[in-house]
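Below is one structure, written out as C-alpha cells; the observations come after it.
A single protein chain has been removed from this complex, and every other one stays in its place.
Right, subunit A next:
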Amino acid sequence: MRRVSTPAPHPAPRPLSATPQPGTPQPGGGLHRFANPGRFLRLTDRALPWLWGAAVLVLGIGAAWALLFSPPDWQQGETVRIMYVHVPMAWLAMGGYLGLAIASLMSLIWRHPLADLAARELSPVGAMVTALCLATGSLWGRPMWGTWWAWDARMTSVLVLFFLWMGHAALVRAFDEEERGARAGAILALVGAVNLPVIKWSVDWFNTLHQSASVTRAAAPGLHVDILYPLLTCAAGFGLAFAALVLARTRAAVMERRVRQLQLAQARRHDTQRPAAGPAADLQA
C-alpha cells in the first residue's frame, strides 16, 4: 500500500509549530517526522555539542597527523600537506551541493519548511568551502605546476560550482517573500546539479592539468596508507565541522523565524487592542 503524504494547507508564512500535537497523526511517516521543526530543535540541541566535540577531536588528531607525523612526498616535499585541506574541501563542496540538491528536491515535493531553511543556511557554508578548495588549490598549484590558475576542466567546473553556490545564496535572499526565494533557490539548485557529474568526471573526459582520481581508484590505491589515513581523518573532521556548522545555522534560522512570528503576533495583538478602545471611548463620550 502506498501512503500518500498530503501536506496540510498552510497559511502563509507557514508556522513552525513548537511540538507535534499529541494524538494528531503526522503527515507522512518514516523520515518525514524529522521534518518537524520542534523535533529538529530538540534533536539538534542534544546532538550539536557532541558533534562539535567530535569535530574538534577528529580535526585535531587529523591536523597533528597530517602536519607533523605523515611523511613528506618524495616528489612534492612538504607542499603535499596542502592536500589535507584541499581534498576534504573539494569533497565537501560537492557533497554539500548534493545535500543542497536533495534538500531542494524535498522542499519542492513535500514543501517541508525545514528543507527550505536548511538549503538557505547551507549555501553560504558551501560557498566558503568551495572558495577554500579553490584557494588552497591555487596555493598548491603555484609551487607544483608553476601557476596560480589554469583554465583546465576541473578548475573551471569547480569555479562554476562556486558561482552556483553564490548565486543560490544571493537568489534565496533576494525576495521580500521568503517562500518565493526558497522555491526559486530550489529550482536553481536542481538546475545546477548538472554540474556535479561534470566536475567528477572532468579529469577523465578532458586531458587536463589536474590529476585524475587517486583516492577512489579501485584497482591499485594511488596513495600510500601513511598519507591516505591522515587524509581520511582530516576529511572526517572537516565533514563533522561542516555538518555542525550547517545544523547550528539552521537551528538559529528556525529560532529566528519563531522570534519573528512571536513579534508579529504581539504586534497584531497590540493593533487589535487599540481600535477596540476607540469605539468604546466614542460611546462613552
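Note that in this section contacts are C-beta pairs under 8 Å (C-beta built on N, C-alpha and C of every residue); 3 or more make two chains touch, one makes a residue touch a chain; residues count from 1.
Convention: contacts and distances are computed from a predicted model.
Not every chain of the complex appears here, and the one that does not is recorded in UniProt as "Heme exporter protein B", selected from "Protocatechuate 3,4-dioxygenase subunit beta", "Heme exporter protein B", "NADH-quinone oxidoreductase E subunit" or "ABC transporter permease".
Note on the undisplayed chain: of the listed residues A:V56, A:A184 or A:A248, the one touching it is A:A184. Residue A:A170 is the one among A:A63, A:I102, A:L139 or A:A170 that touches the chain not shown. In the full complex, subunit A touches the hidden chain at residues 108, 156, 159-160, 163-164, 166-167, 170-171, 174-177, 180-181, 183-184, 187-188, 190-192.
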